[in-house]
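Next up is a structure, given as structure tokens.
What you see is part of a larger complex, with each chain still in position.
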């Protein structure tokens, strides 16, 4: 697999959330490398409420990791205390 | 996607819980961008007990992140120790 | 929504566990605001073993947050070390 992750640090929480989405999708990609199959499956699960909740949960778990890596993006505030 | 998350800090635990709800919903939104589809799905899963429990679980995971970012909203108590 | 959460601190672990239950239920309430619907659903899932396990899991996740906020209710022990 090509390089796709060189750092967990992001400039903003939103960029961190989007990195969490990438991490979640890569977990699927490593297990199912075929883009064709993934696209086909996506059409189905994106219309299933429970599948969407499950996807959001994986993002939430990865966001915990990214947020901790970035010290919750409040380093400056801490330095000022 | 427009800017929707600039900080994990909130003034109160309740505002933090509501941010956790937003984070949970954005995980769904990124995966299913169509508001129309999401509204349709919502009507179904909001009447399914297990779907509601699953939704509450994603919120709980995101609330862990938000609460840690806010040092559990007890910074002053710590400073006084 | 009215104010329902002003602090994560509780006097005892049991009160903390009960706060975790409240947090878990509020996740459902925000998603399904109708008390009537929630009561109807409760009758069903309270008799399903897997639904009860799932409910207990959400409580467990929220209890992690509440317990951390209260430093596991062992501050005095730490101070004495």
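Order of writing sets the chain letters: A, B and C. Residues in each chain are counted from 1.
Following the convention adopted for this analysis, a contact is a pair of C-beta atoms (placed from the backbone, for glycine too) under 8 Å apart; a residue touches a chain by one contact, two chains touch by 3 or more.
Keep in mind it's a predicted model, so treat the numbers as computed, not measured.
J.: 3 identical chains shown; how many in the complete assembly?
T.: 6
In this text, only the chains that are shown with their structure count from here on.
J.: Taking each chain's centre as its mean C-alpha position, how far apart are chain A and chain C in Å?
T.: 26
J.: Which parts of chain B, given as residue numbers and ranges, touch two or more other chains?
T.: Residues 50, 54-55, 57, 61, 64, 68 of chain B each touch two or more of the other chains.
J.: Quick one: which bits of chain B touch chain A in the complex? Just the residue numbers, please.
T.: Residue positions touching the partner: 1, 3-9, 23-28, 30-32, 37-38, 41-42, 44-45, 50-51, 54-55, 57-58, 61-62, 64-65, 68-69.
J.: Contact residues on chain A for chain B in the complex?
T.: Result: residues 12-14, 17-18, 21, 46-50, 52-57, 59-61, 63-64, 67-68, 72-74, 77 of chain A touch chain B.
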